[in-house]
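Left out: one protein chain. Kept in place: all the others.
What follows is chain A.
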Amino acid sequence: MASGSGDSAGGRGESTEVNSKWLDAHYDPMANIHTFSACLALADLHGDGEYKLVVGDLGPNGRQPRLKVLKGPSVLTESPLPALPSAAAAFLMEPHEPRTPALALASGPCVYVYKNLRPYFKFSLPPLPPNPLEQDLWNQAKEDRIDPLTLKEMLEGIREKAEVPLSSQSLRFLHLELGEMEAFVAQHKTQPIRRQTVITTMTILKKNLADEDAVSCLVLGTENRELLVLDPEAFTVLTKMNLPSVPVFLEASGQFDVEFWLTAACRDGNIYILRRDCKRPKYCIELSAQPVGLVRIHKTLVVGSTQDMLHSFTHKGKKLWTVPMPAPILTMSLLEQRSRGLQAVMAGLANGEMRIYRDKALLNIIRTPDAVTSLCFGRYGREDNTLIMTTRGGGLVIKILKRTAVFGEGAGEAGPPPAQALRLNVPRKTRLYVDQTLREREAGTAMHRAFQMDLYLLRLRAARAYVQALESSLNPVSATLREPLKLHAVVQGLGPTFKLTLHLQNTSAVRPAMGLLVSCLYNESLYALPRAFFKVPMLVPGLSYPLETFVECLSDKGISDVIKVLVLREGQSAPLLSAHINMPVSEGLVAA
């Protein structure tokens, strides 16, 4: 799949070596970075104008989650994480100088906030009320009124039918073998049971100013179908909204204190749009497949789906367009080139392509050595337009957009196709034309039937004539497979003496033809042939043999007749093939 339909795209918008729009700054196939676009963030973490790349790394096989900070091509710091990261974001916490952004990393049920790359705050999601039955069971276990086996059975019963799911403690208990249960109960029975959800997605939302460097709130999406907006300084929950499903991709626009829109793509294949002061989604977009990426450009949303399609919607849920992709979409991100005011969508595909679209126009294709799993575009180091890609094999690709590069409008499939501009040759509306058209409109069926009938009759007649020709060997090409022969006759001269040349050709591939005879049938009162019957030499395959004879016209009345030439096999009466030669009028005698 990785190298599959590579060449099908045709050359449009493609980056070739020579006139590529990108400079290859760095490629390390062994960078060992395994992550998604949500876990990539670019930020000026030290406030020195040198932007760093923050990576919430899942580790190979998702085993060793780590927080990595990259400076240029190399890793600056690396620290282990307690759980797999789900999102990373840089945001400004307070309006005071120095305005260095804080780094937020969502992992498990917590958001870890770093300042100056030092741990600063840990926000945990509020605990959920536990199942009262489960609580009761553990209380009994605490007082040693039930043994571990009964506890296990009861808990399993709860797991089967209860509406409130079990806590992680009970779930872990259910996994255990018989021998380990006693110790587990002894160790955990005194602890109160807690139920906590996990963060599935995170984004940032400006607090009260629309500026580029304004204080921002964190917006969290959780596994128990909630959206939380956090205060940037106190990390208290400012507002809570409910969704019908679990959010997986989240986009925010506007300002929290004024008016804002939250767009959440959820696991039920729907996209919900929420506004300030409404606890429930205001609009719902139903996709026909699961979303794989969500990008917001101004007021339009671009969604990638598992049906290899990019869909675009307005922020009110009206569908704008759909573009098919040649391969499954793995990840999506926003490309924003501020100097040229360009905003486009980048999509990493499973066939190792990275495609850039502005609206539905394809701007550029970048071919990568491996399928891209995460994408990020922005200021990195001191370069404004840097593209960072990580690949499925853990590679890191850094490309820089050339200063002179312009994504051409005509490079993609923008605008109407050229065929639309062609003028059709429409006939003029004469009286005849109008009458004809009316007649065609009225008697269309009858005309069609009549035409079809004639056509069938014609075909039938042609077929009959062909069969007859085959049966009587009247055709100049032999039909039998054993003797493939071709005859071609030429008459030369003005008369009264003509020269008749028969070109006989053996059309078989290897077999020579032997023992053939040629006989001419003619009206003896009109013509005289010195040799009307002669033997044919052996015919070597492929060569054309001219056989010549003279024909003398005896009549001076200016009439002509047909001479039949028959090619026969020795000992057979049916001819192999025959030719009817229409003799010309003897002009020599007429003139004389």
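Odds and ends about this structure:
Just so we're on the same page, contacts are C-beta pairs under 8 Å (C-beta built on N, C-alpha and C of every residue); 3 or more make two chains touch, one makes a residue touch a chain; residues count from 1.
Going forward, contacts and distances are computed from a predicted model.
One chain of the complex is hidden; its UniProt record names it "ADP-ribosylation factor-like protein 6", one of "small monomeric GTPase", "Proteasome subunit alpha type", "ADP-ribosylation factor-like protein 6" or "Protein Abitram".
Note that of A:V75, A:I400, A:L566 or A:M583, the residue touching the chain absent from this view is A:I400. Checked against the hidden chain, the listed residues A:D384, A:D561 or A:E587 yield one contact partner: A:D384. From the options A:P29, A:G47, A:P60 or A:P73, the residue with contact to the chain not on display is A:P73.
The omitted chain makes contact with chain A at the following residues, 23-26, 49, 72-74, 339, 380-384, 398, 400, 402-404.
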